[in-house]
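Here the structure comes first, spelled out in structure tokens, and everything after it is commentary.
Every protein chain but one is kept in place in this view of the complex.
Up next is chain A:
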Amino acid sequence: MDDFIAARSQMALSLGFHIIFSCIGMVMPFFMAVSHYYWLKTRDITYKNITKAWSKGVAIFFATGAVSGTVLSFELGLLWPEFMKHAGPIFGMPFSLEGTAFFIEAIALGFFLYGWDRFNPWFHWFTGVIVGVSGLLSGILVVAANGWMNSPAGFDYVNGQYINIDPIKAMFNDAWFSQALHMSIAAFAATGFAVAGVHALMILKGKNILFHSKSFKIAAIFGTVAAVLQPLSGDISAKDVAQRQPAKLAAMEAHFKTEEKASLIIGGIPDEESQTVKYAIKIPGALSYLAHGDFNTEVTGLDKIPKENHPPVAITHYAFQIMVGMGMLMMLVSVLYFIGIWKKKKWLGTKWLLKLFVASTPLGFIAVEAGWTVTEVGRQPWIIYGVMRTADAVTPMPGIVYSFYLFTAVYLSLSVIVAFMLYRQIKMVGKLYDTPGHN
């Protein structure tokens, strides 16, 4: 492995690790706020127990997310100094605002976690809401910074110089809205399905049914609503990418040849040598429609893009297929769940529906990881789209490959410990929360 690939792998690993923790850290507070609200309104002790149990999970995820985020703010410079030297002053605005949002989140979390029975109950509830809102805001701001890398704005690039810098314009780049919307909904869908899946499993095991059923309902409603909304935001994103980054769209779809009435390619194995896709399902005209809203429009293929500016096609295509596939499955489960609620079907509480949710536990996070792969790998070979190549941004320090191994070991062990701790949290639910009136 050469140093460049090592640096990219380390960045991918760090982001891939961080994204899971930040999603959970920014979405779970909303679940908590709902159950906390029920507790304050109904005085049903189960809701208090749920809130407390979830808040422990949030504490673990927030701490891990915060340290991995701190690491990322350094890694940008450690791995990509040439990029940060020029990009820092341009796309730094969302980061400086995110610092505030993140700070507020940490403060509110302190109030929330340690504030039980110490403050006015509604003030305490409100601090929990602030944790969620500022977390979500942090997420949106960071994604806006990433949007700038895909859709550079707020500067002029003349003879290798970055002039006329406008950090506000850079923050509100063309990609920020579609990316932030897609990511925020994804965070709700992924976390909702993951949490609902865990509680569904516990119901199936017949443990603390009351506790887990109520938890399941809250998580499931967030997850399913988000999963149904997600294709709409996905459509906005696809049209946006088609406009701004035709190479990325072409790679996502393995669309080699520029043509009118372009077919949507589902699945298949793209071969970059022969510019063909084997074993794929093709729907004529569908890609033209999805990209430009008209079945007859021309869709730019990779043949119109110079070879040295091609992103890796196979990875981008597979990742995109995985993301869409997972999204569709989640939407299917969601629709079933809604029909169940709407028609008051008896099968709502039956085993097979719960099993379906258990099986869906990881789908959202797989989709999130795949989606980020599409965004990041699909932007290659650029770090700032059309302006700076990733290979020109990497640190001159040799031996990054060892740093990559080190981080892999650290993140792997952290994942194992966090999983182990969650397992113990869930296992202890009975002991901790079964006695009525227990605080």
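The rule is short, and it goes like this: contacts are C-beta pairs under 8 Å (C-beta built on N, C-alpha and C of every residue); 3 or more make two chains touch, one makes a residue touch a chain; residues count from 1.
Basically, contacts and distances are computed from a predicted model.
The subunit not displayed here is recorded in UniProt as "Cytochrome d ubiquinol oxidase subunit II", chosen from "Iron-sulfur cluster-binding protein", "ABC transporter permease subunit", "Ferredoxin-NADP reductase" or "Cytochrome d ubiquinol oxidase subunit II".
Note on the undisplayed chain: of the listed residues A:Y37, A:F95, A:F126 or A:F172, the one touching it is A:F95. Within the entire complex, the positions of chain A that touch the omitted partner chain are 56, 59-60, 62-64, 66-71, 73-78, 81-82, 84-86, 88-90, 92-93, 95-100, 102-104, 106-111, 113-114, 118-119, 165-168, 395-399, 403, 406, 410, 414, 417, 421, 424-425, 427-428, 432.
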